[in-house]
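Just one protein chain is left out here, and the rest sit where they should.
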Amino acid sequence: MTNKLITPTRRTVLTGMAAGGALLATGLTPRFAQAQSSEPIKLGFQLHRTGIGAAYGRWYERTATAALKVVNDAGGINGRPVEILFEDDGTDPARGAEVFGKLATQSNCDLVFGALFSHVVIGTAPRAAELKVPYLVCSEGHHVASGMLNRWTLQPGITDVKSQVQGMAPFVTQNLGKKVAMIFPDFAFGHDHRDYFSAAVAAQGGEVIAQIAIPPTETTFTRYFPQIPAETEVIYHVMVGPAVLTFVKELGEFYGTGARPQLFGFMDSLEAVDIASPGLEFLDGSHFWEAHPRYKQADASEAETFYRTAVGVDDNGAAANDPADVATYSHMFSTWETLFIIKAAMEASGYQGAADRQKFVEALEAMTDFAEGAEHPQGAKTFNGKTHQAFGIQSISKVEGGKLVRVHQTTLEDGQYPDEVDYTTQSF
Amino acid sequence: MAAVILEARGLTRHFGGLKAVDGVDFDLRQGEIHALIGPNGAGKTTFVSLLSGRIEAQSGRISFDGRDITRLPAHARVRLGIAYTFQITQIYAALSVFDNVALAAQSRGSHPLGAAAMEALSRVGLEARKDQIAGTLSYGHQRLLEVAMGLALKPRLLILDEPTQGLSQGEIETFNGIVKSVVPEATVLLIEHNMDVVMELAEWITVLNFGQVLATGTPPAIRANPAVQSAYLGA
Amino acid sequence: MIDRRALFLHLAVLAALLAALPMLAAYHVTNIAKIMVLAVYAMGYNIAFGYTGLLSLGHAMFFAAGLYAAGMGISLFGLSAAGALVLGPVAGGLAATLVGLLALRTAGVAFMIVTLMFAQAGYLTILYFVKYTRGDEGIVIARAARAIGSVDLSADTPRYLLAFGIFALALLLNLALVRSPFGRIMVAMRENEARSRMLGYNPYTVKLTALAVSGVYAGAAGAAYAVVFGYVGASLASVQYSILPLLYVLLGGAGTVLGPFLGALLMFYLIDYASSATSAYLFIVGAALILLVLFAPKGILGTLRERHARWLP
Partner (left out) sequence: MQLGSIFLLALLEGLVSASVLALTACGLSLVFGIMRVVNVAHGEFFMLGAVLAWFTASLMPGPPALTFVAALVICPLIVGAVAALADMLVLKRLNYEPEATIVATIGLLYILQQGALTVFGPNALPVPAPLDFRLQFPGFGYSGYKIAVILAAVLLLLGLWLILTRTRIGLVMRATQIDRATARAFGINVDRVYAGVFAMGAGLAAIAAVLIVPIQQAHYLMGADPLLLSFSVVIIGGLGSLRGTVVAALLIGMVDQMIPIFMPVVFPAYGAWFTPTLAKIIATLVVALVLVFRPQGLFGKRMA
């Protein structure tokens, strides 16, 4: 076992002294210094390998591993090789904090990144501040930009939900309809959608005429559909968890082939689910938000093609070696991009080791733009150092013949909102 | 004659169609040793269970020392001074002999606890075994421990349900001595099959049959009662 | 009445925990602090289950009562950390008393299911009041609030010392409780309820008292968790957090004072080490439960007491 319960033991001190003595005797001290600086940079990854987030976790791990290979092939960070240590957090906040501590203090990782589920992020963030270790989350929650977390927690790789929702609203009201019924899970993530979308729709002159909250433990949904008012023009749905497919299927059965409102959904509902699954035919013609289009679009950039190949995803957004293994494509790019941002910020701050962690955060806070390219295949982004939040371009795709085709892209301005916090005024 | 300490009137308990106890009137006088006898299934154990509160009466009334206790739960009756020892040995098998008796003494608020517990143990001759785990005692000793727990409660009424069952002759003699030493400070109600024990100890006997009182009186009177004889002999 | 050897053993364990602090790596300082807090929770569980024989599947509710009393007290009402640590046990005891008043009308299997149902209702209640609790996401307690006087409880050493202080107090009180006359009555209730009733003890009040004490422990642990680790969330009120103390107690030894700590220590590190090798740690928890009830129902210290050290409390 590599874990040391009590440090330092007499034996490790003795071996250390012996090794040092040997080095001095053979006059190899200069090479030793060089060896120290070429020691790998260790990045901890808080992974949802088990628990409710497991479907995402698998793809987060694959994407981060692919990005790591690209980084190392290009010479690593500051000329040093990079390692990622993956540790399962069970998608549980308490375990998340423990895992963070383990990665930071036991495995001596330089920083930790990768968490997706909001409760894990929120449960872990205090630990990051206590240990003064940067924590880069890939969660799309509004918790970072809302100011509830701390200076050590940042979300530079993916847009937060408030911005996403706000960016969507004009398209929905202008193209689909002005009277919206919302269906969302009755917990914090769903409430974010409810609150921010209702406000954004109102600002566009539309109206949310029904808010249907569904309890988190629910497995069937038909019984909620009669609450959708008859005059509804658009149904906005955002469901998460394993029951989402049921939700969509039941909605399809409910409306059948008859006249139905327009459907606008968040891709969260169908991440890792094949659009061609039995029962989903009725989604044809409906619209989805996507952060990153799952199906390779006709105008896909070179960077996009490179990214797909590197991660091992085919043109339909499934694993290249198993077409039934559908990716969580709309979210997983965040781990890729976050790794390149880590590289950029470490190089900008001249990061050498744990002592430079604060410099790393400051360097990241000073960043403002990420240009589209192999490092940012999802698209260009701005980064707000004060709120620690990145803002990117969102896509709206339409289901056509069992595939998702992009019909609209938001601009960076669409998703802007006034700052709610200035982390840079907080002490480290 | 001494004052009546416990009085039951019209006490009834049926189980489905079985009239286990059926309108029994019963008096117990302060300081006596009273035996309750009757054939198997006569309702003796049910009757004392009603007195001790382990089973609730369907109708009738029980008063103890002038106080109506009919609706009082069992543990509250114990606190009033009605102690009950089980027909089937019910000791704390996993605890030490001392702890068994201490639990009884503690319930009465005896102080100092240790001395009170040891006194009860010495009255049944188990003081040397105080640290032994109760479940490892011989059967006879377990029965004596059961009695010691009853004594440690310092009861005003001690109900003993077939206490000598399974005891050797020597143990029965010890037991008889213990019971005699309890009165007249306390009163004893004894369910017993062993007629020798009954005749040696009881000052008064009540005979139950089919849930009803068949006869009641002094030992010689009961022995001479033809109804009792026919009930017992089946004649 | 406390055996000298027993007192010495417990004081030695406490001394060792204190002496270990400067020697432990940072990672283990936090871990042991967490283990001590969870051990307080498990000790409370043990008072109900190990000593009184009440197998509850709803203790997460009592833990959460302390957790949320402290967490919401601080974040919504500006309570001090010290105040939260006092409020937590009160809330835990109150929750346990309320649940006990109803649940103790049942016994055995029905008691397990009733407590499970109450805890499930408690969990859903946290989700329902999402405006105040932030539901599944939970509340982060500001670092500034996690201090007693000028001592920052989010730093390693004060955190460890606070957890140690609560643990030491809980352990010594537990020792005193089980060696007190009331402790003997709790065990009597576990061993033979009918007998105990016929010795004049009211099973309902005895069990209710034990459950309330158990709730006070759970609430204290919950409050300590909130203050020391700064996070309060619904997942800490889920069924899993009712099973956890049961597992610790079964492993360490039900009805032993040190068992819950030993169980928590071993289980925590078993899962921690296993999680680097395999993600199948649920399997380990499941297998541990089954193997324990099959082959070592008395747990480590219970078996030790039976074979070698009868004096172990």
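A, B and C label the chains in the order they appear, each numbered from 1.
Going forward, a residue touches a chain if its C-beta (ideal position, glycine included) is under 8 Å from a C-beta of that chain, and two chains touch if they have at least 3 such contacts.
Since this is a predicted model, take the numbers as computed values, not measurements.
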(message) Need the list of shown chains touched by the one chain that isn't shown.
(response) A, C
(message) So one chain is hidden, and I want to know which residue out of C:Phe8, C:Tyr132, C:Phe283 or C:Trp311 touches that hidden chain in the complete assembly.
(response) C:Phe283
(message) In the whole complex, not just what's shown, which of A:Leu245, A:Met267 or A:Ala390 touches the removed chain?
(response) A:Leu245
(message) Looking at the full complex, which residue from C:Tyr128, C:Phe182 or C:Tyr269 touches the chain that isn't shown here?
(response) C:Tyr128
(message) Please identify which residue in A:Lys42, A:Arg58, A:Arg294 or A:His331 touches the non-displayed chain.
(response) A:Arg58
(request) Name every residue on chain A in touch with the hidden partner chain. (result) 50, 52, 54-55, 57-58, 186, 211-220, 222-227, 230, 242-246, 249-250, 253-258, 272-273, 277-279
(message) Using the document's contact rule, name the residues of chain C that touch the chain not shown here.
(response) 55, 57, 102-103, 105-106, 108-110, 112-114, 116-118, 120-121, 124-125, 127-128, 243, 246, 250, 280, 282-283, 285-290, 292-294, 297
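Here is the rule we use: only the chains that are shown with their structure count from here on.
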(message) Centre to centre, using CA atoms, which chain is the farthest one from chain B?
(response) A
(request) Round to the nearest whole Å and give the separation of the Cα centres of chain B and chain C. (result) 43
(message) Help me check something: in the complex, which residues belonging to chain C touch chain A?
(response) 20, 23-28, 30-31, 34, 127, 130, 134-138, 140-141, 143, 154-155, 229-231, 233-236, 272-273, 275-276, 279, 281-282
(message) List the residues on chain B that touch chain C in their complex, please.
(response) 52, 54, 73-76, 78-79, 83-84, 86, 90-95, 99, 102-104, 106-108, 113, 149, 153
(request) In the complex, go through chain A and note every residue touching chain C. (result) 1, 3-7, 49-50, 87-88, 90, 92-94, 97-99, 101-102, 105-106, 118-119, 122-123, 125-127, 129-131, 141, 143, 148-150, 186-189, 191, 215-216
